[in-house]
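Accompanying notes for the structure given below.
The complex is shown incomplete by one protein chain, all other protein chains being positioned as in the whole.
All chains are identified by letter, namely A and B, in their written order; residue positions are counted from 1 within each chain.
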Amino acid sequence: MTTFGIRAAGSGGASSVFSIGRLFAVLMAALFISGCAQTRSQLTTEGAPVVGSAPKVLMMKADVEISVLTAAGLEEPNAEWTEQAKSHLDGSLSEVLGGKSVTMIPYEPVGGVGPESLNEAQILKLHEAVGASVLLHKYVPGLALPTKQNRFDWTMGEAIAPLRAKYDADYVMFLFLRDSFSSAGRVAANVVFVLLGAGAHGGQQVGYASLVDMKTGNVVWFNFLHSTTGDLRKEEGSRLAIRNLLDEAPL
Amino acid sequence: MKRLFILIPLLMFVASCTHIKMIDPKPQEIGKAYQVNPTKQWNGLNKSSFQTVAEQWTKDGPLLNGMNFWHDISKDDALYEERGVEYPKFREDMRATEVMEFFVSSGTKSGAVNIEASNLRPAKFGNAEGFRFEYTYATGDGLKMRGMVLAAVIDQKLQMISYWATDAHYYEKNAKEAEKIFETIELTSS
Partner (left out) sequence: MFSVRHYVLLMAVAFGLSACGTTKGSTGPVTPIAPGERPELHTDEAGLWMQVEQAEAELKTSGRVVYDPELNKYVGEMVCRLAAEYCQDVRVYVVNAAGFNASMSPNGAMHVWTGLLLRVENEAQLANVLAHELAHYRQRHSLQRWRDIRAKTDGLVFFQIATAMVGAAPIGALASLAALDSIYGFSRDQEREADDLGFDSLTAAGYDPREAPRVWEFMIEEKEASDAPKRTFFFSTHPQSEERQETLAKKVDELGDLTDSLILGEERFRAQTLRFRSAWLAQEIKVGDFGRGIAMVERLLKRDPDAGELHFAKGELLRRRGGDGDYDDAVSAYEQAMKAIDYPASVHRSLALVQWSQGKDAQAAAAFHDYLEKKPDADDRLIIESYISQLK
């Protein structure tokens, strides 16, 4: 802190121990378990959602990042792969949600830095905190909240109102996807690990989908995906991941 | 450089936190200093979590809301502890105004952005003369938060309770209940 130019601009000024990004990294480490694709969903206990025949869902911009694992197993983001994954996403979503006769409404962010865009940013930040809380307290063993043992009642409450006013939609969908693949160095390291009987760690796919009721702000459904196979960079892999993630959605 | 020290306690938190305990609606001892009597259930976090030396309760998770119960903060004690970070130290002769400054300074050090306290006024802490105030801040990610504090310096020791939550939704949701908890404080020694 005493000399200028000391830190990457990404981090900015004072940092918080409550950073969602950091929590997510920790979570992934805590969740590291072997096995193939698995999902575990949560359904609201605040009264089952009433779903019309053709629900309209506001689709927030998906948070997608694809990384390569360095030899030491660190995640390094890869722009080209991330672009590929994003390019397949719309098609996969249309196919999976279209099959449920969902009408998807694209979210249009307010540009600039005026009060409206700052307010809308607060909605996204609140959902980040809500989503991270669900992940921490419903999926990490040891962090379960006793008062929520048989309850799933996380909500955004009235904070959702600006979106309700702006979009004619029944629900809001938030999507978060991460996928990683081993570099050549990591593959080599894994061979050694297997030989030593330590078990290899290659890439893994994690993500979540969160469905929020536009009327109540309640998170009516939440699904977490973890997979050691799959490939979001490919059309088929993207479709498979989205199907795994959204098939059970009560839409 | 500070970041490594943030990362380690966080990982330790996840690794070491074996359980979060149920706080039932019945009298709860806070150290040997005072007790409160919640009207509803809360979740009690492990003491070491999130660097605070306070006892911490939450409804929906510490990212969204919670209450901190500090007790017997004495000369040269800090409100938070974190390796490599110098937190402000309590002075036993602090008046209400200075305790509020101490709280704001400690919050700033712990990563709260643009923390502002206001509306300092006298209030009862149990049967002791104390004070309270409100505050706002943002997390490092920019999420707006709100809180309120009730405290007293008794026999040169600070007893203090804060309630905090996201400004959007969660603050209002539990503020009344926190208020009720404030009203149930009973000093153990008296």
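In this text, a contact is a pair of C-beta atoms (placed from the backbone, for glycine too) under 8 Å apart; a residue touches a chain by one contact, two chains touch by 3 or more.
The model shown is predicted, which means the values in this text are computed figures rather than measured ones.
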Among A:Q42, A:N78, A:T147 or A:N244, the residue in touch with the chain that has been omitted: A:N78
Subunit A residues that touch the omitted chain in the full complex: 1-14, 22, 25, 28-30, 32, 65, 67, 69-80, 82-83, 113, 117-118, 121-122, 125, 180, 185, 189, 192-193, 196-201, 204
Where the missing chain touches subunit B, by residue: 1, 3-4, 7-8, 11-12, 14-16, 86, 88, 91, 93, 95-98, 101, 104-105, 108-109, 113-115, 118-122, 131, 138, 140-142, 144
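Following the convention adopted for this analysis, only the chains that are shown with their structure count from here on.
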For subunit A paired with subunit B, centre-to-centre distance based on mean C-alpha positions, whole Å: 30
Subunit A residues within the subunit B interface of the complex: 1, 6, 11, 13-23, 26-27, 29-30, 121-123, 125-126, 128-130, 132-133, 136-137, 140, 142-148, 154-159, 217
Residue numbers on subunit B that touch subunit A, as the complex places them: 1-3, 6-7, 9-11, 14-15, 17-22, 41-43, 50-51, 58-64, 82, 108, 110-113, 139-144, 166-170, 173
